[in-house]
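Excluded from the complex is one protein chain; the other protein chains are retained at their positions.
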Amino acid sequence: MIERTPILNIATHVILAFGLIVILVPIWLAFVAATHTLQAVNSAPVEFWPGDQLWVNLQQAWAQSDFGPKFVNTLIVSIGVVVGKITLACITAFALVFFNFRGRMLIFWMIFITLMLPLEVRIVPTYAVAANALTPFQTIMDWTGINWLIATLSGVEVKLEWNLLNSYTGLILPLVATATGTFLYRQFFLTIPDELVEAARMDGAGPLRFLWDVLIPLSKTNIAALATIMFVYAWNQYLWPLLVITDRANYGMVVVQLSDLVPDQLTTGGGTPTWHLAMAATLVVMLPPIAIVILMQRWFVRGLINTDK
Amino acid sequence: MAEIIIRNVAKTYGKTTIMDGVNLTIRNGEFVVILGPSGCGKSTLLRLIAGLEDITDGEIEIGGQIVNQLEPRERGCAMVFQNYALYPHMTVAENIGYALKVAGVAKAERLARIEATAKAVGLADFLDRKPGQLSGGQRQRVAMARAIIREPKVFLFDEPLSNLDAKLRVQMRHEIRRIHNAVGATSVFVTHDQHEGMTLADRLVIMNKGTIEQIGTPEDIYEHPASLYVAGFVGSPAMNILPGSLDATGLSVLLADGQGLDIPSSFKARAGQLVQIGLRPEKLSILPKGHGQLSATFQFFEELGSARIYHLLIEDIPLGVVSEHKLSLTEGETVGIGFPTSALHVFDGPSGRSLDRPGVAERVAELV
Partner (left out) sequence: MRRAYFKFSWIAAALLAPQLLIIFVFFYWPSMQALYWAFTLEQPWGGGNTWVGFDNFTKVLSDPYYWGSVRVSVIYALATTVLAMTMALTLAIFVDRQLAGYRVWRVGIIWPYAVAAPAVGLAFQFVFNPGAGIFSYINTIAPGWWDLSKYPWQAVTAIVIAGAWKQVAYSFIFFLAALQSIPRSLTEAAAMDGARPLRRMVDLQLPLLTPTFFFLLVINITDSFTDSFGIVDTLTGGGPFRATDLMVYKIYTDGFRGFDYSGAAAQSIILMLLVMALTFVQFRYVERRVHYT
């Protein structure tokens, strides 16, 4: 700070405190609801201070939604997506930056364009592909006559099929392609001095050795930043698991479980809405990514800024 | 045993020609310095030898083997880079030993060799540090050690001293020469610093715009520059250049301000030819007015302590004289300039080629 500005300083704190309250209020209310009994939540006056029912409500919400296996599933999928995205981003960017070949720009643009095709927009056909991930190849082989040729020559009719519905693969695979991650890695690789590459070549290291021994250790910061963002992204996935997983008991994810907790006529059957349980479940579901963001704050902010989304 | 033979090597990027028709033979165990300004192609030549870039045309032979198609690691060269190119995440020991690790040398042997090499360059106490914790000079030593440990046939140096301060640079210069003498590998050293070139080299290669201007011992190049370009590049302060033209006899040069300067008949100069006279500042002496071969006007001097640089003018052409004598001159005073005939260099005006004693140009060709 350059000069003393006592009045402005007080104003600053007041404004920030006000902003923080606005941000905190909805979650505070949700939290308070999760600490009271069904009756207390649904009767006037509204509670503004926590009660003593938090633990009871959490246990009941946990059991009711069968959160145990769902947390495990969510963790598996999140880690799968994080590892997949980082690996893909790293190796794709590596190939694009450290090899000189025709079509490099074409591939770069092909990856870039995926930014303009968010999942929500192409949701229906993507779901169709997930039902049989080999459809594209089957169709292409049908069109080009390869299948006809195979059928004529060997008498075997080619039927490629790989159903991804209700599987971890189906949850993870369509989410691991990453234009932003690839760009972040590319940006980082472009800052690696040419001389380091040359030194490695003089030392006898081939491309994979260089990637493993030099680039990956150097990109630890990158990995941490990407991992934080991608974890939050994966954990919070909603639309895709909602569609791909019909077998919720075995493959359900926690965020999707929230859609069952909306206390409307369907869930309460005309009874009193179970807000206390819904809010307890909401708290449980949102806690892990919040913890990650707060603990990994530094990496998270850096990653977010550098990927430009 | 590694002699490096470069035959008609050319390098182009797309349509830009970086280097054309370069021929050079570097003898086994020799220390050759390639000297030239930035962009003259000297680094490219080094990188072609290293195998870091593909040769467009021609051939490079190292130790009797054509290496055009070989990967860098197969050529038996080690390289010290300008920015050291140390792996920032590895310790000094890991940096030094990385090439051995890649080559699959057993750990025990590797550690022993790292230790020995580190000791040789004075890094024994720093093996566990990361490059970021080292000073410039220490990093330089790590880069050297990394090259030495492989016991290469050829050492390649790409301006390795340019990031050091002046004092350290001199010190590392000695170190490099000492290591070269001890190891006995062929060394090729690229620099734009003439002092490094003069002091380190067994032979100097002066490059300009992708071609070799002159090859010779430092003394040879200083005393008998083959062209104006070489003359201007080597020597400090730079050689004085006086434009003029030969008179009808071919034995006297008419300078800009009308004074004449006699030249010996040994120069291959024709009557009427446009020429450039080259005079090294340190070979000139200032004499009273009317004495010596030339007259000039005094302007000012710079004190160096051990000597002075006197700045004079002939018409509007600057002339520098380095002299230990403390003369008291006033600005605008006319003085005489004297020098031995052997200090006189004559270059062809348009081409800049030396018209010196027959043979300089031919000797260049011979060496190739």
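Labels for the chains are A and B, by order of writing; each one numbers its residues from 1.
Following the convention adopted for this analysis, contacts are C-beta pairs under 8 Å (C-beta built on N, C-alpha and C of every residue); 3 or more make two chains touch, one makes a residue touch a chain.
Just so it is clear, the structure is predicted and the values come from calculations on it, not from any experiment.
Undergrad: In the full complex, which of A:A95, A:M141 or A:V158 touches the chain missing from this view?
TA: Checking the options A:A95, A:M141 or A:V158, the one contacting the hidden chain is A:A95.
Undergrad: Can you tell me which of A:L54, A:A133 or A:L165 touches the chain that was removed from the display?
TA: A:A133
Undergrad: Which listed residue (A:V176, A:I223 or A:I245) would be found touching the missing chain in the intact complex?
TA: Touching the chain that is not displayed is residue A:V176.
Undergrad: For the full complex, which residue in A:I107, A:V158 or A:I216 touches the chain that was left out?
TA: The missing chain is touched by A:I107.
Undergrad: Considering the whole complex, not just the chains shown, which residues of subunit A touch the missing one?
TA: 1-3, 5, 8-9, 12-13, 15-16, 19-20, 22-27, 29-30, 33, 41-42, 44, 46, 88, 91-92, 94-101, 107, 110-111, 114-130, 133, 135-136, 173-174, 176-178, 182, 190, 194-195, 197-198, 201, 206-208, 210, 232, 235-236, 238-239, 243, 255-256, 258-259, 261-262, 264, 273, 275, 278-279, 282, 285-286, 289-290, 292-294, 297, 300-301, 304-305, 308-309
Throughout what follows, only the chains that are shown with their structure count from here on.
Undergrad: Quick check: how many Å separate the C-alpha centres of subunit A and subunit B?
TA: Spacing between the chain centres: roughly 58 Å.
Undergrad: Which stretch or stretches of subunit B touch subunit A in the complex?
TA: Residues 47, 50-52, 71-73, 77-79, 81-83, 85-90, 98-99, 102-103, 146.
Undergrad: In their complex, what parts of subunit A are in touch with subunit B?
TA: My answer: residues 193, 195-196, 198-205, 209, 213-214, 217-218.
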